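All protein chains but one are shown at their positions in the complex.
Chains: A and B, in written order; residue numbering restarts at 1 for each.
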Amino acid sequence: MWAYFKFELSQFITNKKNIAIYAILLFLACFYAMKIAPSYEPIEKVDAKEIEARYLSREAFLSTFYNDPNRFVGMAGFGLAIYPEWNNLDKARLDALKDHDFVKYSEATSEWYVYANNITYGNERFFYSPGYYSHGNLYASEDGYYGYLYTASRYKGYAEGDYKLSLNVFEERTALQTLQRLLHSDLPMILMICCIFLTVDVVLKDRLNPTILRGFPISDWKKLIIKGIVSLIGSIGVILPLSVGLIIIGIRYGFGDFQLPVPIYTTLSKPSYFNKGEFVNTAMGNYLVDNVIFIVFCFMYLILLVLLVSMIIKNEFANLLAGAIFIFNESFFFQRGIGFFYEVENYPTNYVQVGQIVSGYRNYIYNSNALNFNHGLMIVGMSTSVLLVFIFIISKYKRYKLI
Amino acid sequence: MRKLLKTNFIIEKSSKKNVLTFLFVALFVFGLAIFMENKDVGNLVIQKTSEYQNLTSALSRFQEMDASQDGDSSDIYQNLNQQQRLVTLQRAAANLDRPEMFVNSAIELSNLRKVAFDLEGYEDVAVYLPTYTENQLESIFYENLRTLGIPIFKDNLTFYQFLIFLFGILGSIWFIFLAFYSCGLMIDDFRHTSIIKGYPIPFEQYVAAKGISTLSIILLVIVELVICSLPLIYFRGLGDSSYPVAVFDGDFEIYTITQYIGVCLLYMVCIAIFVILLSIILNMLLKNMYLTLFVQLFLFTLPMLLPKLISLFPFNPYNYMNFTSLLNGESLDLSNPVVLNSTHGLISILLSIVILVVVIRLFLSTGRLRRV
Partner (left out) sequence: MIELKNINVQFSGRDILKDVSETFQPGEIIGLVAPNGTGKSTLMNVIMNYVKPNSGKVVVQEKYQYTSKKNEVKIHQLVSMMPEQSDLYNHLSGKEHLRIYCSMWNSNPKLIDQTIKDLGMDSYVKKRTGTYSLGMRQRLCFAMQIVSDTPIMLMDEVMNGLDPNNVELISSILLKKKEEGKIIIVASHLLENLEKISDRVFLFKDAQLINANEITSGYGKREITTVRVKDLTDAIKEMFYQEFPNTEIRSLSSGISLVDVSNYDLEQLARIVIFFKEHHITDFSYGNVTLNDLYSMYYLENVKR
């Protein structure tokens, strides 16, 4: 067993294709760190000028209308009712920024976002930050709602925590936060695509030297398991080239802290003001560990899927196709809000956006409350076990011999 | 040549790869139809509602002022205000099924937007609005609809409408699909060298036959795309093949759906030949299917990763491989805008094909077919 494992591992490492994958990832990681990360434009920036402009214009409004006899005509009264508090928060933020008191800034900002959201959501006269309203976005205010409360929760965490705060932390530019953002977008897919490419030929390559390999005194079942383990190790190994990019980002913008808050959207406690869920902070370390565990589960699922297809169809394109269907299936069927009508949480393919599952964002846009880490692990884990059983049964059949 | 094609036919007809490819293409077309149905692509009411919201958000960046024409507000603010009014009108027209009103206000809207580009303060609100190119395309599209007196289509799942959408998506993935399909073209042969090496056939002819048979399978794939879309005629109707499509081919122009699809097909075939030839060369050099694939994909994504390259080398054939974004004039909206002309694109790809053919003739011979 051990010898076979070493044999497979050495084949895996010396495989030109695999080396190329690691090289490409290294290139992409560096490219991202040097070119893309610096040009990141967060929607919620730390912008004293913007705060000041808003503050001054509202102050002007307040001072004009404060004693105006017509102040209860039209919307002016509404303005008079909400602006004083809002402006207080803005003032607190401005002062904190001027004093470089990041803790105070965090406190005020957190409150500011909660307050702003309460007034903005569902209101036709107030708007979220412009970044949500890009041309063609049909769900700008929903995105704004999520974005505001996410930011509020984040700043609340900053105010409470004891780690070094900086503008980079506020704008989520540090290495760990960049990783978190990436996990929330395309990184899980990229990792899974790599996993498929790393696994795609792990069984079928043996067909090139059948006579040597067929005779190894190990059963097909054990061979498959070892091949799977090797692929899994290789797939987890993609962390190495990617971490180079993270180190570059870390050197430029700081590494961040494993205690940094990551807001998780959750609906488990009492419903909030707008009958939606609320955000609860978890530590960055926890968030990353959850992600890694989930991604490893997805890897296992994908690897077993590829192994199974390799045995049945014996064609590398079939492997790619099967993997691609798993990864891209959701995007064909996805519709915002359908979680309310369908049990979206029971399909393993709905869990490929790992970062969004862990952070609860998928629940938010599916309008569901069941797509969470634990349920996901159970679903993907069960599917994995089913695949494992299939592979076990098939490996006992003569008809589907490995080579 | 005929005998080679016959041989290739025997080999290809039972190849699993082809079966899988045809399966994949069918799945893709059906998946796309489901996707469009789910996303309600082309629902004008939803589109206009979102546009309305965006404009309101843009307006909220200004302090409320007198927006009448002789009021004291800035020009851009007035402009946005009028845009919003027109969008409201359009939404109403879409709701009440008044295509003429919709088109008229669309034309007015695009004219307003044209003006807006030159107004002071446009940069601040640019994110809420369509880009210059998008607006131009819309403008000529609606102008044309009005001239022809065709009502605007609301069902994008009729056969012809679906084809535009399908070919539009294909534009961005056609190259990737081909790269996957052709990456093992010669590698398969490396596993049968002792059979192939002795054929009494010059190597160029062998490669040509290989290319032609691969190309014919790809043509079959294109036919399959159309066949799989045919059921839509039954479910949603045929649509109108002379319906206009606004494109940028050096100038902003109107094509009919037939013309548009024609250009797409032309591109698809040329790109197919290009990718096949390059795969052959890369196969011979790298002797590895995945390395070939990775190199192809890398070359394809390079102009996207470094958009500066596009203006630096406008004749790079890879600038034209995504023919949807080409026909949408997307290169005009880059930070270094370039005019990429679809005819030049074809010339560039064809020239590259010639170069690849010369390379194959000069440098590759049967002797390079060695076992891997």
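Note that in this section a residue touches a chain if its C-beta (ideal position, glycine included) is under 8 Å from a C-beta of that chain, and two chains touch if they have at least 3 such contacts.
Please read all numbers here as calculations on a predicted model, not as lab measurements.
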| item | value |
| --- | --- |
| Contacts of the hidden chain among displayed chains | B |
| Sole contact to the chain not displayed, among B:K197, B:R236, B:K287 or B:H344 | B:K197 |
| Residue among B:K6, B:K114 or B:K308 that touches the chain left out of view | B:K6 |
| Hidden partner chain, residues of subunit B it touches | 3-4, 6-7, 10-11, 14-16, 191-195, 197-203, 365-367 |
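Basically, only the chains that are shown with their structure count from here on.
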| item | value |
| --- | --- |
| Intercentroid distance (Cα basis), subunit B paired with subunit A, Å | 29 |
| Residue ranges of subunit B in contact with subunit A within the complex | 16-17, 20-21, 23-24, 27, 31-32, 34-35, 38-39, 46-47, 49-51, 53-54, 56-58, 60-61, 63, 127-130, 180, 191, 288-291, 294, 298, 305 |
| Residues of subunit A touching subunit B in the complex | 16-17, 20-21, 24, 31, 35, 57, 124-128, 130-131, 133-138, 140-141, 197, 201, 208, 313-318, 320-321, 325, 331-335 |
